[in-house]
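The other protein chains are all here in position, but one chain of the complex has been omitted.
So, chain A:
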Amino acid sequence: MTLNIIELKNVCKYFGEHKALIDMNFYVRRNEFVTLLGPSGCGKTTTLRLIGGFEHPTSGEILFEDTNIADLPPYKRKVNTVFQKYALFPHMDVYDNIAFGLKVKKMNKSLIDKKVKEMLSLVNLKGFEKRSIDSLSGGQQQRIAIARALINEPDVLLLDEPLGALDLKLRKGMQIELKRIQQRLGITFIFVTHDQEEALTMSDKIIVMKDGRLQQIGTPEDIYNEPENAFVADFIGESTIVDGIMHEDFLVEFAGCKFRCVDKGFGKKENVDVVIRPEDIKVVGSDEGMLVGMVQSVIFKGVHYEMIVKSGNHLFKIHSTKMAPVGKQVGLIIEPNDIHIMKKERVKDEE
């Protein structure tokens, strides 16, 4: 048996003229928590709907344990979905909602009873059997939707921005809870979100998408620390992106200054994007820095201050726990490790 439970091969999906997905290739391993991440309209929900069976690809293959399921209807797939707006059946009570999948399978009543009880306790809603859907809060409906999907013991659970409608605090709680459920049941989760923080917190693997195209696949650490292009860098966390020139391996010039870095394999004098995370820039006295600049603005963010420092023609966003007042000349230090060099998008397309 293969390790890949789901694999997309050269999948394209067009809606008339609109190209929703272009040449998607990725795999999902058993028991993995995979997140599809991207801005709205990037095709992440379409990808999920293809795996769920609600849409069929224009071309390409969707493999489930090495069998192509691209044209299989949803009710024949061992995959269940938690919809964005939950899509609970309003005319049924909580019990009937959760039991729906088992009733379809004509499982016997006492077994259904037992399983519904188990599910309700898994999502911390014991004793809610007879409640109507209308009487539940958003967070509770969310849990019922998860229970309704999980009771079918799917091999893969698809979640389409399930936390989108919840308030911040509830959201954080549900993130932890979802992760707990996933680890406890050992089910593969494919999760769609536009919230990068959520993706970083929960995932084993993140698939970043933009305009129907795959941008990068990797662990949260990979994606955050080694973004493959400026879009990923900008989308995942905050960053300053400046134009630079790669002089030779491990040496880059930007903002009128040469820096040691850890990247190699670029052409001589190649134009590159240089990405720096705001927390990776150290603010020191104006005579100690590699770059010198003037503080343009300071905003208090709670955990840290966000400062914009202008050096030459470049603006650097900096997160620091120490504040430097507006108008002050400061020095900036950036470690070689923290300088991320990326090929220019334009150059990449010409290849």
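In this text, contacts are C-beta pairs under 8 Å (C-beta built on N, C-alpha and C of every residue); 3 or more make two chains touch, one makes a residue touch a chain; residues count from 1.
Going forward, contacts and distances are computed from a predicted model.
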item	value
From "Lysozyme inhibitor LprI-like N-terminal domain-containing protein", "ABC transmembrane type-1 domain-containing protein", "Response regulator" or "Spermidine/putrescine transport system permease protein", the hidden chain's UniProt protein name	"Spermidine/putrescine transport system permease protein"
Identified contact with the non-displayed chain, of A:81, A:203 or A:311	A:81
Sole residue of A:101, A:139 or A:237 that reaches the chain not shown, by the stated touch rule	A:101
Positions on chain A where the hidden chain makes contact	52-54, 73-75, 79-81, 83-85, 87-91, 100-101, 104-105, 134, 148-149, 152
